[in-house]
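Working notes, structure below.
Note that this complex is displayed minus one protein chain, with the remaining chains in position.
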Amino acid sequence: MLFNLSLIALITPLIAGILAGFFGKTIGKIFTNGATILGVLISLIISIYILLSILGNPELVFNQDVYTWLSIGSYKLSIGLLIDNLTVSMMIVVNFVSLMVHIYTIGYMHKDPGYHRFFCYISLFTFAMLSLVMSNNFLQLFFGWEAVGVMSYLLIGFWYTKESAIKANFKAFIINRIGDMFLILGIALLFSIFGTLDYEHIFNNAESITSNTVVLSSSFEISSLTLACLLLFGGAMGKSAQMPLHVWLPDSMEGPTPISALIHAATMVTAGVFMLARMSPLFELSTTALSFVLIIGSITAISTGLLGLVQHDIKRVIAYSTLSQLGYMVVAAGVSAYSASLFHLMTHAFFKALLFLAAGSVIVALHHEQDIRKMGGLRSKLPITYITSLIGSLALIGFPGFSGFFSKDALIEAVSHSSVYASNFAYYCVLIGVLITSLYTFRLFFLVFHGPLKDENINVKEPQLSILTPLILLAIPSMLIGWPTIGPLVFDDFFTNSILQPSSNDIFGYQFTDSYHFLTHSLSGPVVYIAISGIFVSYFLYVLKTDIPEKLSKIFNPFYKVLINKYYFDYLYENIFARLFNNLGNSLWNKGDIKIIDNFIVNGTAYRVGRFSSRVRELQSGYIYHYALMMVLGLALFLAWVVFKSLGLVI
Amino acid sequence: MIKEIIFYTFSSVLICSSLAVILFRNPVYSAVSLILSFITSGFLWLLLQAEFLAIVLILVYVGAVMVLFLFVIMMLNINNERDKSSFNSLAPFALFIGLIIAAELITLIWINSSQFNINSLSIQEPDQISNTLALGKELFTNYILSFEIAGFILLLAIIISISLTLRTRKNVKTQVASEQISVNPSDRIKLVDLKEKQ
Partner (left out) sequence: MLTLQSYLSLAAIIFAIGIIGIVINRKNIIIVMMCTELLLISVNFNFIAFSYFNQDIAGQIFVFFILTVAAAEAAIGLAILVALYRNKKSIDVQELRTLRN
C-alpha cells in the first residue's frame, strides 16, 4: 500500500512535467499550472500520509526494489525505494517548498514566454529531487543527483538570451561536474569494495572493512572507508556549494527568483547535507572524514557570510547567506549531529525560500530591479512583503522562538559539546557566524525596507495574490515549525531508524526533553545575545549613521577589496585553472589532435594507403597477356608446390 | 605394335600442329592447324575406344566450331596486315614458364604413377555393346539432369550469340505485320466534302 503510494508520489511530478513540457502550448496556461500544481499537491498529500502512517507504526518503514535495471554477471543494479523517516521528512520539505514555488510562479512568470517550459522544468526538478531522496541505492542517488544538476543548469540559464545567465549556468554545470566526479569515484570505490550499490548491504557491512586500505602510492596508504567518505563529501561539496566549490551558487542567481528559492536555497543545494545524513553509517566510522567535513563546513559558514556583507544585489546577499547556512548544516554533520543538521535543513528550507520569494516579490514590485542601493523605505508600500521578510530574517538569525532559533542553537549546542578534532575551531567559527548572519540579514532588511523612500519607487504596490500567498504560507512554518518539531526530531528518536548516531555524540538525548526546556537553556547562552546585538549594530550602521559603512570600507580597504572580489576565487579559477586547462586543451588540440591524430594517423593512413595503392596500380597494365601470365605463374608455382609435396620436400 | 606406331605418329602430328597454331602469323593458318590438331586427337581417341567422342569431336568441332572461327576471321578481315612484332616482349619468359609447367606436369605424372592403380591386364577388348550405346545408356539414365542442363546451356549460347551480334540497321525497309493488320480504315481514307463552286 505505502509502496504503491510512494511510487505515485514519485511519478506524478514526472507526468505533470512531461505534460507541461510537451503539451503546455496546446492545453494552455491554466491547465499547465493546474496539472503541475496538482501533481506536486498529490505528491505532498501522499508524503504527509506516509509520515502519519509511519509515525503510527514504525514497522511500516520499507526498503523495496521496484525493478532490476541492469544485471551484469552477479552484479545487480536495481531501482528501488527506501521510505523511512529521513526520506519522508525530505519528501515533505521538497514537496511543500515546490508547491509554494509553483503557486508563486503563476504570478512571477505570468508574462514570460517560457511559462510552460518553466513549469515543466520545476516539475521535473521535483521528480528528480524525489528520486534522489527516495532511492535505496547509490546508482539511483547518482541519477537523481545528476538530474537535479541538469534541471538546475536549465533553470539558471532559463533566460537563455541573457549572456550572464548562460555564463552562470555554464559555471554551475562545470563546478558541479568537479563535485560529481568525486561522487562517482566514491561510489565506484564502494562498489569495488562491496560489489553492490545497495545502501542496506553497504551500511550493514561497513564495519567489516574499517581495516581495509587503498594504496595510493608506494609510500601512502589510506583507509578505504575514509577515502570513500572524502570522495562522497567531495560530491556534497559541489552540490551543496562548500568552499572552494561554492563559486557557482552566487552566480546561479541569474535564474528566475522562484528557482533561487526552490533549487538554490531550499532543496537541491541541501542534497549534499541529505547525503551526509544518509551516509552516516559510513562517516561515523571515519573520524578523519568527519573532521574534514567539519573544517570545510566551518570555513564556508564564516567566510561566505562575510561576503554577504558587501554585496549589493538583493538575491546575491541571500545566496551568500544560503552558503553560510549550508556551512552550518555541514558543520553539524561533521560533529555527528545529523538530526540537528537535518532540522536546520528543514527550517532553513522554509525561511530561506520565504526570504527568496519575498526578495522576488520586491523585485517584481520594482520591475526587476535587484540593486539594494536603489531600494529603501519600501516598508509602507509593501506591507505584506515587509512582515514576511521580517519573519524570515528573524528566523534566519535565530531570534528566540522562531524556527531558525531552535535549529541553529541546537546545532551550535552540538558543536560546543563535540570532541571531534577541530571542533573548537568550528565552535568559534559558528559563533562569529551568528553575528555575521544577523549583520548581513538586517543590513539587507534595513536597506530595502527602511530609510528614505526613493522617488522612482513612489508608485510601487504589492504584487498579485499568487505571489503573496506562498509568502504567507511559508511565513507560518518559518515562525512556528520549531516549537513542535524540535522535540521529536532532535531530542527524540525520530531519525534513529535511518541515521546512525553514536551515543557518545548524542548530546541532546539526556539534556533536553522539550522545546521550552531548550528555550530556557539557550537564553542563558551567548548565541541569542550575539544575534540580537547584530540587529542593533546593523540598525545603527544602516539606518541611523548611514555614512559609517562607507568610512569603514575605506579604513579597512585591503580587507574590503578582498571581500568585494570574493576572496579572488573567481580570479583564481579563471586565470589559473581555466587558463591552464585552456592552454592544455589548445595544445592537445593543435598538437595531439590536428598533428598526430588527424595528420598522422587518420590522413596519414589514408595517404600511405593511397601511395601504396598507386604503386600497386602499376601492376594493372590492362594487357590481357599480363594477367594471363600472372595466372600461369600462379599455376606454375602451385604445380611446383604439388611436385615438391609429392617428392616429400615440403610439408 | 601397330597401336604404338599409330600413337607416336599421330601424337607427333598433334604436337606439331599445336605448335603451328601458336606460331603461324596468319590466323587462317592457325585455324587450319587447329583443325588438324582436332582430327589427330580424334584418331588418338579412337585408340582409347572412345569412338563416339572422336566422331563428335570431328563433326562438332571441325564441322561447326572451327568453321565458326574461320567465318569470324574472314568476316572481321584482319588477317592480312601483320608485322614482325607478332610476339610480345614476354615471349621468352612465357616460353620458360610453359616449359616449366610441362616439366612439372610430366614429373607429377611419372612420380605419381604408382597411385593410379591401373591394372593394364584388366583392360578388356570392346564387348558386344558399342561405345555409343554404353555412353547413351549412362547419359539418359544417371546423367539425365546434367544432360538437360547442357541442352539448356546450348540454348543460352544461341540466344546470347544472336543478341550480341544482332543489330538493327537504319534505313532498311521492312514490313511490320502487327501494325499492318491493326490499321483503321479511317486512318487511311479521309472523305472530304467538297462544296460546289459558286
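Order of writing sets the labels: A and B. Residues in every chain begin at 1.
Operating definition for what follows: contacts are C-beta pairs under 8 Å (C-beta built on N, C-alpha and C of every residue); 3 or more make two chains touch, one makes a residue touch a chain.
The model shown is predicted, which means the values in this text are computed figures rather than measured ones.
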Touch rule applied to subunit B and the missing chain gives residues 3-4, 7, 11, 14-15, 18-19, 21-22, 27, 30-31, 34, 37-38, 41, 44-45, 47-50, 52-53, 56-57, 60-61, 64-65, 68-69, 72-73, 75-76, 78, 82, 85-88, 90-91, 94-95, 97-99, 101-102, 105-106, 109-110, 113, 116, 118, 120, 122-124, 131, 134-135, 138-139, 143, 146, 150, 153-154, 156-158, 160-162, 164-165, 167
Subunit A positions in touch with the non-displayed chain are 617, 620-625, 627-629, 632, 635
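The rule is simple: only the chains that are shown with their structure count from here on.
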So, in whole Å, the Cα centroid of subunit A is separated from that of subunit B by 90
In their shared complex, subunit A is touched by residues of subunit B numbered 88, 90, 93-94, 97-98, 100-101, 104-105, 107-108, 111-112
Subunit B partner, complex, touching residues on subunit A are 625-626, 629, 632-633, 635-636, 639-640, 642-643, 646-647
